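Note that one protein chain of the assembly has been removed; the remaining protein chains are unaltered in position.
A and B are the chain letters, set down in written order, and residue numbers restart from 1 in every chain.
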Amino acid sequence: MNITRRNVLLGATAAAALGPIAARAQTSEVVIGVIYPFSGASAQMGVDAQKSFETALDIINKNHDFDLPLAKGEGLPGLGGAKIRLVFADHQADPQKGRAETERLITQEKVCAVIGTYQSAVAVTVSQICERYQVPFISADNSSPSLHKRGLKFYFRAAPHDEMFSAAMFNFFDAMKKKGTKIDTLALFHEDTIFGTDSANTQLKLASERGYKVISDIKYRSNSPSLSAEVQQLKTANADVLMPSSYTTDGILLVKTMAELGYKPNAIVAQNAGFSEKALYDAVGDKLEGVISRGSFSLDLAAKRPMVGKINAMFKEKSGKDFNDLTSRQFMGLLVMADAINRAKSTDGEKIREALVATDIPGEQTIMPWKRVKFDELGQNNDADPVLLQYIGGKFVTIFPPQAAIAEAVWPMKKNAALQ
Amino acid sequence: MTAETIIQSLASGLLMGLLYGLIAVGLALIFGLMDVVNFAHGEFLMIAMYATFFLFVFFAIDPLLSAPLVAAALFVFGAVVYLLIVRFAVRAKANAGMVQIFSTFGLAIVMRGLAQYFFTPDYRSVTHSWLGGKTVSIAGIYLPVPQLVGALVAIAAFGALYLFINRTDFGRALEATREDAGAVALVGIDKNKVFALGWGIGAALVGLAGAVMAIFFYIYPDVGASFALIAYVTVALGGFGSVFGAFAGGIIVGLVEATTAMLLPPSLKAVGIYAVYLLVVFVRPRGLFGSM
Partner (left out) sequence: MDTAFAERRRRDLIVACVLAAIAATVPLFVKDVYVQNIMVLTLMWGALSQSWNILSGYCGQISLGHALYFGLGAYTTALLFTKFGVLPWFGMLGGGVISALIAMALGYPCFRLRGHYFVIATIVIAEIGLLLFHNWDWAGAAMGIEIPARGDSWLKFQFPRSKLPYFYFALALACVAWFVTWWLEDSKWGYWWRAVKDNPEAAESLGVDVFNSKMGAAAVSAFLVAIGGSFYAQFVYFIDPESVMGFQFSLLMALPAVLGGIGTLWGPMLGAVILIPLTELTRSYVGGSGRGVDLIVYGGLIIAISLARPQGLIGLFSFKGLAGLFAPKRKEAVR
């Protein structure tokens, strides 16, 4: 097993084994594990995530003039300018493999923190292992609300979860109703894995609390070869708002099938995922004029905070894409973790955890429209305000909440666009 | 549930079913010829879709025009797969059944890996093709043009295949080889040539399906997986060895899928397809039109 010993030979982490004091003085490299799907049906998510983390890494390890934690100067000043090194691991969307890879990252690669995972099911096992080894875990882009409620001490999430996202949608509906828009009935369209199920459950609950009628709740099999029957049911129901929770593949097929069956919904308010992916808009963007998606990132912020545009350009150079909802959260995940390690002045798990608990980054020092990054006792950041974005003229504009909005929502969405 | 919904669902199901039939018929042909189930059939579909996509992106050839090119490319590919892999798998002296399942299954994994390596795992789509997004509406029933054309291609392909098998010398050689590979060798027909041609034609048919699918479906390395199991069930339902069975099986699968989605939560619609398959083979263990 001499491959697995390779990083020990690098010396940096071998020093860490000598004890915390030696580590603090000598660490020239801090290793962080990044665990994503790099093969299988969602491999593209891992590939994009890698580019995003590398962008954040560049900002931390090199000198940049941005008002972000650790941008100025090289490396982590709290650890004598130590550089961060990322180790990427592939979990193939399998909870068992996620476990095994996390154990490998912790015990062999000697990572002092872990970031992941895209799939929520994998986040369950990855966070369990991190808890057992007392290694802090940042759930960068998992939005399942059940994750942070499990009483784990080493679990942190800087980004919003689905309850916050869905609440934003319903706040938006309430606000639109006050202005006299007719929004009474909703149609849910969600895939059958953990993401779609969780999202739909939250939306059902919020709808009944706030007095909206869900007249169609369609759960479909993800990666179905055809969605004609499902779309036909949506068309028959013809609710005021269609609320899809779909990954990219099903999102593309949904929009194409809607056009084929002549279904022109009044409005679409999507639970990101597929609806924030470039691939979806490349494929069917012409049919989506006016679609609304929740998000945690908005390029509109670049007007107020020019660094957002510059960082987006850095990312685009690597990936060929603009930051989206997922990649921006991944970027922030690494930044928040690095900031905590820097303040902990140590690679010790418990010390980093304490630093994470004490995290308080003002919203202006992020690339997000968030108020701040500050974790509650469950490790959730409740000040990560989601935004709603509308796809207009080939790009996204922020329409909600009012303090972040730069435009009024176009409602109903352009009907002609949906057909041809 | 209105009458319109029911008619629309069944119409969509019928169109989809004809496409399932077109995807499956290559599988049925190969099986009928040499008792081999190609477990990489979904991946054949995948590369056909990629071929269509790249012809569209780099040479601006519309999928309708590139369909014959893609079919030709897949023909060569199918024959090569036979000569390089399957030829040896069927020769195996032990566990022939397992060897052919797993060698083609291994091929499926390699093809997915290669697609990921060369094409990246990103999701692709053919945008702005001649037919893409077009739809015709008859009395409130919408029939998407790409699927309509796909259905016509499927019917034409089945007709051509029928004539080919029954009316040409080569078709007769194919049929004879199927019945008795040993005897045909005596009359000077090279078994390997016939089998390679059979694989070529089977792959070319899935190539046609891929070209049509590329118009309205997304493309990525794992896309074949969604269709592979349906293709196997379609062939088995119709009866292994029967080309007409694949055609009928496809239509049944399409209609059952649409009907189940109306009766059960749509996430369970595949259960309807599987249940019908089981019911059919429990009553008729050779499938509907199977000869063996």
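In the analysis below, a residue touches a chain if its C-beta (ideal position, glycine included) is under 8 Å from a C-beta of that chain, and two chains touch if they have at least 3 such contacts.
Owing to the predicted nature of the structure, the values given are computational and were not obtained by experimental measurement.
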## Note on the structure
Of the candidates B:F54, B:F105 or B:F244, the residue in contact with the absent chain is B:F105
### Query
Just one of B:F59, B:F88 or B:W130 touches the chain that is missing; which is it?
B:F88
#### Entry: Hidden partner chain, touching residue among A:K62, A:R150, A:K205 or A:K395
A:R150
### Summary
From A:S28, A:N171, A:T197 or A:N266, the answer for touching the chain not displayed is A:T197
#### Entry: Touch with the omitted chain, as defined above, among A:D58, A:D90 or A:D322
A:D90
## Note on the structure
Per the touch rule stated above, chain B touches the missing chain via residues 31, 37, 85, 88-89, 92-99, 101-103, 105-117, 121, 221, 229, 232-233, 236, 240, 265, 267-268, 270-271, 273-275, 277-278, 281-282, 285-287
### Missing-partner contacts on chain A, residue numbers
1, 3-4, 38-39, 43, 46-47, 50, 87-90, 92, 94-97, 99-101, 103-104, 107-108, 121, 124-125, 128, 132-133, 146, 150, 192-194, 196-198, 219, 221
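One rule holds for everything that comes next: only the chains that are shown with their structure count from here on.
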### Message
Per the contact definition, I'd like the list of chain A residues that touch chain B in the complex.
### Response
39-41, 43-44, 47, 192, 218-221, 223-226, 228-230, 232-233, 236, 248-249, 252-253, 256, 259-262, 277, 279-280, 282-284, 286-287, 419-420
### Message
Under the definition above, what is the set of chain B residues touching chain A in their complex?
### Response
1-2, 4-5, 8-9, 12-13, 16, 20, 113, 116, 120-125, 127, 133-135, 137, 142, 144, 146-147, 216-218, 220-222, 225-227, 230, 257-258, 261-262, 265-270
